[in-house]
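Every protein chain of the complex appears in place save one, which is left out.
This part shows chain A:
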Amino acid sequence: MLSAPTEAPPLLDIRDLRVELTTARGRWPVLEGIDLRVEPGETVGIVGESGCGKSVLSLSLLGLLPPAMRISEGEIRYEAGRLPREGEEAFRRIRGREIAMIFQDPMSSLNPALTIGEQATEMTRLHLKLTKREAREHAVSLFRKVGLPRPEALLKEYPHQLSGGMLQRVMIAIALSCAPKLLIADEPTTALDVTIQAQILELLKTIREEDGTAILLVSHDLGVIADMCDRIAVMYAGQVVEVGTAEELFDSPRHPYTQGLLQAVPTPAKKREKLLSIPGTVPALHERGAGCRFHSRCAYATERCLLSAPPVVRVSGAGGGAGAGTGAGALAATGAHAVRCWLAAEEGGLPHAAG
């Protein structure tokens, strides 16, 4: 066994999740067969290009899917209890209190018409039933914790008076205010410039260490993910195509898509180039055929890839050695390095990527 013992239930356990989009032309699966676990205190990264369904996944965890989308199969368990599939009221008790979320753009995530103080105290007054004064004191202490200067004065200011980096700190402080066990961070640094990005990631690391908050970090940027995460799930076109520890993925990526992503990570030499240089784009919802969804862009694609869906294969980890898994659960098992690819199914068929 490589990793955590299994007595304690995982904090978050996503099983065979399927999310469908209903349009005038029919129903399309946006996410399919998603298996993912997050242990208490663990940091899990979800990486993939835009259009892979990462954001849909994070929204589905809190029942925030847009009206046209719904969970059609599978379940999400939180601390061994099932999360409701929908229902605003059922989710409200969890949102913010148990699971908090920080969004991509801090400038637009705060209401421009309300002061920072009004927004920073809203959640604790709602969930923890603090009085106005207690909530303000609580907010001030959190502002200190996330490294915001002059916290008392900030309470009276409006969002437009603060910089993007400060606003993201405010958002993080708000997200932490009810001491959630899981923090979902959806592209938390994408809208910020590079130096601020590093500071925010540093802050998230501190939070993880000091409070033991589990973090689900969603990003298109493998660099950001690599820096922070214990385990990483790579998503492509609505599926998890590879999952493993950070070392496993970086040292021996098995899925051609993961390899492509790794090669596209900017090194100091080719700084700030286009991040993803894999030719082609993610297939649209109606373009996803029966076979491997990556085949249109995969250098190793064969006829079999086009015709039938690749199996999920454990290449190492908790389940023992390699071998074709049954799919369900193989990607979820904590500690397992698993891949959804035909090449990996024929063991060793894939040359390791250089660098």
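One rule holds for everything that comes next: contacts are C-beta pairs under 8 Å (C-beta built on N, C-alpha and C of every residue); 3 or more make two chains touch, one makes a residue touch a chain; residues count from 1.
Just so we're on the same page, contacts and distances are computed from a predicted model.
One chain of the assembly is not displayed; among "FAD:protein FMN transferase", "1,2-phenylacetyl-CoA epoxidase subunit B", "ABC transporter permease" or "Putative dehydrogenase", its UniProt protein name is "ABC transporter permease". Set against the missing chain, the residues A:Arg92, A:Lys205 or A:Arg288 yield one that touches it, A:Arg92. In the complete complex, the hidden chain is touched by one of A:Leu110, A:Ile225, A:Val315 or A:Val339, namely A:Leu110.
Between the chain not shown and the residues A:Arg15, A:Lys54 or A:His127, the one that touches is A:His127.
In the full complex, chain A makes contact with the omitted chain through residues 62, 64, 67, 88, 92-97, 100-101, 103, 105, 108-114, 119, 122-123, 126-127, 171, 174-175.
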